[in-house]
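Here is the structure we will look at, set down as structure tokens.
Left out: one protein chain. Kept in place: all the others.
Up next is subunit A:
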Amino acid sequence: MSFSRRETILMALGAAAATALPMSARAAIEDAIAAFTDGAEMAESGITLTAPEIAENGNTVPIEVSAPGAASIIILAAGNPTPGVATFNFGPLAGAQAASTRMRLAGTQDVVAIAKMEDGSYAQARQEVKVTIGGCGG
């Protein structure tokens, strides 16, 4: 069985499209991470993300982040319509580089916290939260 030139090109295009599709679904959060870190390497320690393992109500999920020595912390939700959740910028009078708030989650997904340390390095923490009822309406 041999392929014509046209068939070969079409197959190549199809293969490219098939690999690109899952990329675009993940692209939003990858873009958000790249915008914050400029593509720098991230350590896996130095930041703590506290979130419930199972959240019954996706409308109010309590989360807490703590990263001693951080200048700012960004929180992202991989499975929300827009990945951004919150950014904390700590000033000189911050008692601890920690904060807690309540967020919305559209469904079961990973929550990602990335800290930018004062020395310019980055650290990230990731936790999956199982959501029983999504919090984005509709």
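Here is the rule we go by: a contact is a pair of C-beta atoms (placed from the backbone, for glycine too) under 8 Å apart; a residue touches a chain by one contact, two chains touch by 3 or more; residues count from 1.
Just so we're on the same page, contacts and distances are computed from a predicted model.
The chain that is not shown carries the UniProt protein name "Thiosulfate oxidation carrier complex protein SoxZ", picked from "Thiosulfate oxidation carrier complex protein SoxZ", "Sulfide dehydrogenase (Flavoprotein) subunit SudB", "Anaerobic dimethyl sulfoxide reductase chain A" or "ABC transporter".
Summary of contacts with the chain left out: across A:42, A:67, A:85 or A:125, the touching residue is A:85. From the options A:27, A:43 or A:94, the residue with contact to the chain not on display is A:94. Residue in contact with the omitted chain (choice from A:77, A:115 or A:131): A:77. Interface with the hidden chain, as seen from subunit A, comprises residues 59-61, 77, 80-82, 84-96, 98-105, 135-138.
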